[in-house]
Each structure stands twice: as structure tokens, then as C-alpha cells.
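Got a structure here, written out as C-alpha cells. Questions coming.
Just one protein chain is left out here, and the rest sit where they should.
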Amino acid sequence: MIEVSGLTVRFGGVTPLDGMDVKFEAGTCGLIGPNGAGKTTFFNVLSGFVRPATGTIEAFGENLLKMAHFRRARWGVRRTFQTEQAIEELSIYDNVAMVHEQSKGSSGSRREDTLASIEFVGIKSDPYAHVNTLGVGERRLVEVARAVVGQPKLVLLDEPAAGLPEEETEHLSNVIRKIPEHTGALTILVDHDMSLVSGCCETTAVLDFGKLISSGPTEQVLRDERVIRAYLGTEENV
Amino acid sequence: MESAGVKTADDTTADKEGAGPDVGARQSPRRSRLEPRSLVRPAVIAALVVFALLEIPSLFSLYYVDAWTQVAIYSIVTLGLGVLVGRVGLVSLGQGAVLALGAWVAARLLFATGLSYPIVLLGAGLITMVLGTLVGLPALRLSGLYLALITLMLAGAITVVLTTINFPNGGRGFTGYDGSTVHIPPIRRPSIATTDPAFFRYSMIVAILMFVLVFFHIRGRPGRAWAAIRQSESAALAAGINTTFYKLWAFALASFVTGVAGGLVAGSFRYLNSLTFTTQDSITLLAVVLMGGAYSLTGAVVAAFLLKFLQALLNDWGVSPDWLTILFGIGVLQVLTTAPRGIVEQFPKDMARLGRLIAGLFRRRAPAAEPAE
Partner (left out) sequence: MPTWTDVEQFLVTGLSLGGVYALSGVGMVVLYRATGVLNLAFGAIGAFGAFIAWQLINHSSVSFWPAFVVAVLVGGLLTLAYGMVFGPALALRDPLVKATATLGLALILLGVMDLLWPSSGGASRALTVPTDNNTFQVGQISVTYTNVLALVLGLVVTVVAAAFLRFTKLGTAMRAMANDREITASLGVPVRRVTAAAWFGCGCLAGVAGVLLSDLVALDATALTFLVISTLAATLVGRLRSIPITFAAAIVIGVITAELTPISSLSTYRDMTPFVVAAIALLFLSRRRVISVGRQGV
């Protein structure tokens, strides 16, 4: 469980997060909002790339903001990026094993854990194939495999389905749905594809202008008037 | 060079332990990598290295044996710079100065002590590593452009210091320089390698050791971390990689091997002065590393060949070395605009393209016999 309160981020005159209060309990949670609502900024705060002006984040009883960014991944914060960031020079196996060797997991189980994660996300290519020989869909899966290997506590997926064809989105959606039970991690999914969010997440939070405007069971949230208004107001951006 | 026609990109995947039972179906494609085909490359390289080690001194005149010695020594320098540029994406414009630093330290140790040569090389490597890393430290947290600029300035600063205190010539004191000496003793060479051919073999063996050292780094944990940092700093951090630490590690490794190479330079030149190393060297080094291909170990050898063998060849033919400088300048521009992976990878690609073209011609004639790809 993570509890965020009063989180504010400022870049010069812009305030992408403005006193955000939110609680994510367990399972797969959605995080939606119009473009510029602060979703990616929130992920960047969780990963430690952006230092908030004020606010606290308590994750599984620990003060997340006190941890150095690279230590957070070792501790269990994992993420994927809007623009896919699988390491091209390395094989699928090395991509995933690298995360494992940096985290606390014992090196004895590295091989099994790595191959299990690759299996879990359903990559069909040879695990020793180079990432630069893969298509977009499988590269995305490599990133997800990196996020679930070892013992993640918090998996952050930033528009994982962007640019994927329908078939692959469906496969990805199946994978995302299984992450919490497979790893025990709390998973937060940011996406603009509402069918993906409602297919994967029991609960969803909605951000607009850096503030939480609604949260609860996904069905209910998507019918919320404030949410509809937020989206309609900036419809051309969605 | 010797890798022409053999793919260089799949280095990193070859050696893995046997697979667990649950992934049995996936083993086969990997196993095939350990089949004879994947052994061709290491075997060819090993054969070429042994051949060079044994035969170069008898095949070439002393002039060219010395040129090959320089190729061996400078391949260590380009190897170090290649790690920084190719593996981590850090551009250093100060490696020439780091080399000079290594040569200074080695010369000082050789005059001051009776230590055996390998110990001196190790000492030069370690001291250079500490000094080189310390000065680069503030820039490591900044973006790549800043690092490049600070290393360029570092090169200038080291050149100033070395010019001022001079290279040791057997004098006393910290600097080991005595301006009034008339008879300057030559810098000592290893007792087993006093002649030029023997020193060539000695340098080459040291170079091989340095290549092995770097090879294991690249295959191991630091290599994977470097690949991640190179691709994206944020992705590396998100994977739990302490990017500053691994950049520092790369810097230290590059400085270490360059320092060792400096020790060999001292023994090969035997008399050093501040004119032996210029600020321009650092830039020329980067140029040849980019041309040779910073991404592969073979590229380091190609780079050293371009730098030192061509130089000797042109000198022999009476052509001005300025033409080489011009060639390197054109090479940098060409590589950066059209072939970012250097000659080593561009050449096989061109060959493969040619092969496909020829294969395509045949395929059109006999469409039934299409091979499965």
C-alpha cells in the first residue's frame, strides 16, 4: 500500500502536481487523466527522478522520498517508460537479469527468476536474442519482464500499450492483470486506453491539473461527472 | 579488420550456464550458439594474435617492428577510450594527457626504483587511475557534453604541468628532472625485452592482458550496467543501477589501462620529453576510436593501426603526416554522419548487403530453392 499526501512538484512557473493526495491499496490500480495532468510526473517522483517541493509518500511503511533513486529500484520500485527503454545492446536475458543482479535477490536463483519472468510476460523469441532484433511489442514485454523480476513491491507502468496493435494490447492486458498475484506487487497503470484500464484495474484514480479529482472502483470512476468534464474540457488532447 | 565477415554484435550472449528444466524448449536455439560456428571468431582472433606475436619480428624490418609495437601499445589506449565512448557513452577528450601521465609515472618509478617492469606497469596504471578518476569526478554527475569539455581542459592542464616539471631524465627530487644533465640515461626496459623485437612481443602480451581485462568487464555486471547507462540514464536508474558509480568505474578502468600503456610508451621511446605528447593527441585519439568503431574490441586494434601504422607508412613514403590529420578529420565527420558504428561494423554490413544482393539475384532465378531465414 502506498499513501501519498500533499504532494507538490514545481518546475519554474509550472506546477504539474499540486497538493496531490491519494492512496493505492493493492492489486492493479489505474491512474488516468488528460494530457498534462501530472501522471508521468507522479511516476518520476516515485522513481526519484523528480524531487517534490512538499508532500510525503509512505510505501509499505517506508518513507520513499528519503531513498536515493537507484536504491528505490533495489528496494522494489520498478517501472516502464512511455518511450520504451529496453537496452538494445543486450539480450532479453541480460536485460532482465541485470535488474535482478542489482536488486537484493540472491544470485543463486537469478537464472530461474529471470527465465520465469520472461516466460511470465510471454516473450516467444529466444531469450538470448538481442533486443535490437525484436519488434515493438516484444520490447514492451521485455520492459514489463524487467519490472516484475525478483521481488518488486511497486510496479509502475507508464502507457505500456502506446503504439501497440490490438492483439498485442490484449496480450499485454492479460499479463498486467496477473502481475499482482504473480509477484505480490502493487501495480499502477497509466494509460489513455480506457478499455485497457477498465480491463485491468479494479480501482482507478483520476488526476487533473495535478490534483486528485476522483478515485474508487473503476466502473464508478469512469461514470463520475467530474471525470467526464475533465476529459471533455480537453478533449482535443485525449 | 580480422573480424571482417564475422558478426560482432552478438558477443555479449555467448556464455551462459545450462538452462533450468522449465525452459527446455528454449534451449535449442541458444545451444546452437555454442556450436562450431560461434567458435570461428575467437579461433581466428587467437590464430592471428599468435601469428603476429611470433612472426611480425621476422617478417618486418626493425622500423616496422617498432611501428607494430606502437600499434600494440596504442591499441590499449584506444581500448580504454573505446570503453568510455562506445560502452558507456562518455566522450573523453583528455586520454592523450592521461597517457602522458602514465608515461611520466612509469618513467619516474623506473629511474627511482629497481622494481621489476610488470610491477612498474601496474603502479603506473594504478596511480594514473587514481589521478585520472579524481580529476574527472566533478564532471561525472553532469551531462556528457560537460564531461567532454572538462576532459579537454584537463588535457590542457596536464600538458601544462608536465611541460613545466618535465619528464624524468634520471635527476633527483620529486620530478626526477635535472636540467643540467648532459648525459641522459635511457629509460630502462624489461630485462627480458631489451631489444626491439623482444619489446614488441612484451608490449603485445601486455596488450592482450589488457584486452582480456576489459573483455571480462564488458561481459560481466559492469558491462551490462554500462549498456543501460548508455541507452538511457533514467532506465538505468530505474533498474537499480548506481549510474555515478558505474561511470566512475568505467573512467577508472580506462585510466588504468591507459596508464599501463603509458608505462610501455616510456620503455619504447626510452627518452621522453614534453614534445612526445601534445594536446592534439587527445583529439586524434578520439578521432581514430570513432573511425575504428568504439563498440567493439576489434575496433580498438583498427584505431591503433590507423593511428600508428599509417603514420609509419606515410613517414616511410615521405608523405607529410598532415595528410593523416586531414584524413582523421574527414573520418570523424564521415563516421558521425553516416556510419556511427565505425569501420569495424560498417564493413561487414556493406559485405552483407553485397551478399544479399548477389543472393537476391540467384533467388530470382530459382525461386523454389529459397532458404529459410
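By written order: A and B. Residues from 1 in each chain.
By our rule, a residue touches a chain if its C-beta (ideal position, glycine included) is under 8 Å from a C-beta of that chain, and two chains touch if they have at least 3 such contacts.
Source: prediction; values computed, not measured.
The chain that is not drawn here is touched, among residues B:119, B:160 or B:212, by B:160. Across the entire complex, the residue among B:70, B:231 or B:296 in touch with the chain not shown is B:231.
Among the residues B:152, B:204, B:218 or B:297, only B:152 touches the chain that is left out of the figure. The missing chain, though absent from the display, is touched by one residue of B:113, B:181, B:194 or B:320; that residue is B:320. Residues of subunit B in contact with the chain left out of this view: 85-86, 88-91, 93, 135, 138-139, 141-146, 148-150, 152-154, 156-157, 160-161, 163-164, 229-235, 237, 278-280, 283-284, 286-287, 290, 294, 320, 322-333, 336-337, 340.
Methods note: only the chains that are shown with their structure count from here on.
Subunit A and subunit B have centres, each the mean of its CA atoms, that are 40 Å apart. Of all residues in subunit A, only 47-49, 69-74, 78-79, 81, 85, 87-91, 93-94, 97-99, 101-103, 111-112, 115-116, 119, 126-130, 132, 146 touch subunit B in the complex they form. Subunit B makes touch with subunit A in their complex at residues 9-10, 12-13, 16-17, 19-20, 22-23, 26, 29-30, 33, 221, 224-225, 227-228, 230-232, 234-235, 237-243.
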